[in-house]
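Quick notes on the structure that follows.
Just one protein chain is left out here, and the rest sit where they should.
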């Protein structure tokens, strides 16, 4: 089934479903796991192993449903792996990913109260099950605004035949680790335009064109997040800092699909007045100030068998303020994915070449290669 | 549905129910989440934000059931939020709240082996779903004896028409964090008398009078806990100490309900011979020695619509031994709650004024205001 992380999956489910005797509640229970092997070389011309990543990348349980009637719905997601706990950054074991209540006033206007993803860049909002590479791009990793606790509103009007999605949030600004927060909150807004109409089966939040769109489909999106005086280097993510930072993140993205082809692009930029601060141990640290672009192009080789080939080009450029600490980085990546459609079963092979300072020579210091095999399985 | 935390919920359920093919086991699966926003002012006359509490306060999964026949039952509860893990105090991630096996010899005599709540003060034994304010009182927070691992016995005879509940426990005394313990155990006893007969639907362990009792109902309770040489400041709770403390906690409580009105009062007192000790870092710390009273009065404004208004007055007085570190504190609180009856759905607005040293002036140092909005949702 398809999902948007912002909304509970209470239609078209494939998980364990249970409806109360008196139909006063409904629950849909799902799980998902991703097992991964990744080999990273020492350098561009030294193919020895720098390290292996060999682990359960994600193991998540999810419960979606409603109480009384579908207008009052909920979404809960728990993550159990070390990577999901965000423990290495925060020293807190964050098991809860989503715990949010929704109320739908109409079919195209609903509000949310609780913790879930912010309406940030498109790739972040895509559930990891909807991605076509094993990981999101380096642009996303560097600038995304992740999850936060707060109040959100979603409005989807139409201008003529053009669907529009407007999303806004006021949230703590410190991400899912937080229990109390100062009065420096985060304000996020995002708008999307779909000039060629809605994608089949909400395919604007699914990377590959598995639906094989018979007419071209396009979505433009853009947004802005103002995170006032956050105490973490990435706002909702990253390690703690002693002097609060105010982060201004801009994002533009687009996705186009047609007959098995999918192209998407994402531009992100983060401004910080003074990116330097100190962490809890008194060491100098900084927020990543700069910009980046990610582009992905894919083609569904065989609709029935579910083979897809994809390419990705990612570029990150740090602002000159932090140039002494961060290099310009590019990643070129190829992916082959085998999808099994009815459920979340996916086999992925990815190969990438990482380039520092714009110097493509394999002998350049900092360049290296990586190869990943990942299996994702879930209901 | 109603529940007493001491007993598994295996009657009158509303969760996901499953009975094995051969009826040799039964399981009732439920979850509950609480999302909260709380605003605390800097002072009584400075309404600026001291901080926001904006978080998932509780996210819990619960499984109750029996194996073979209802005499042999179990109760499991897991808590996943940071607040539930008790990590900030203990440096241990405590996910397991309840894991206990019950054996019922007769309908009114059963024993328990494992970890669950001790038979302490009434408000603590009430599940958080049965409360009428967003949090239990400061009296409870200061003196409650929480959960512990051990052996417990529950006996409910009648003297004439008067139901009596007798409860006893021998437990480790160090709460749910413990794996091994010294021979300083904790001994707890509690008795309850219901001179006007049983409450409708076990309403003596539910704060508001949602059942709208047609005849007056009353329960008196009292008990004592002797926690021999505990290594935590609060016995079953709090940070670790280097020199063991022996805590003697006395509690009396009563609840009265009649036609939508509910009144309850709780007196708690803790004695400690020498409350001062040192924590693991060698800093001086202490057990809270003193006493307190909490009173709550509520009225169900509209039985059908489920609106309830409630007031609370809480008073805590530290013993003179620790007066240099702790001030007398009072809290006056008003609450408006909207209950949706069939399930655990509850909207709560609370407003409170906190008074230090008995000085009600808003300009008094230490006084402040708070306002809370909370939504609780579960099956």
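Per-chain residue numbering starts at 1, and chain names A and B are given in the order in which the chains are listed.
The working rule: a residue touches a chain if its C-beta (ideal position, glycine included) is under 8 Å from a C-beta of that chain, and two chains touch if they have at least 3 such contacts.
In this text the structure is predicted, and so the values were computed from the model without any measurement.
Set against the missing chain, the residues A:70, A:83 or A:222 yield one that touches it, A:83. When the full complex is taken into account, the listed residue touching the unshown chain is B:76, out of B:37, B:59 or B:76. Although one chain is not displayed, subunit B still touches it through residues 18, 20, 22, 24-25, 27, 63, 67-68, 72, 74, 76, 78, 92-96, 99-101, 113-115, 149-150, 171-172, 177-183, 185. Not every partner is drawn; the one left out touches subunit A at residues 14, 16, 31, 33, 35, 48-49, 51-56, 59, 80-83, 85, 87, 93, 95, 340, 342-343, 345, 375, 377, 379.
The criterion applied here is as follows: only the chains that are shown with their structure count from here on.
For the pair subunit A and subunit B, the distance between mean C-alpha positions equals 39 Å.
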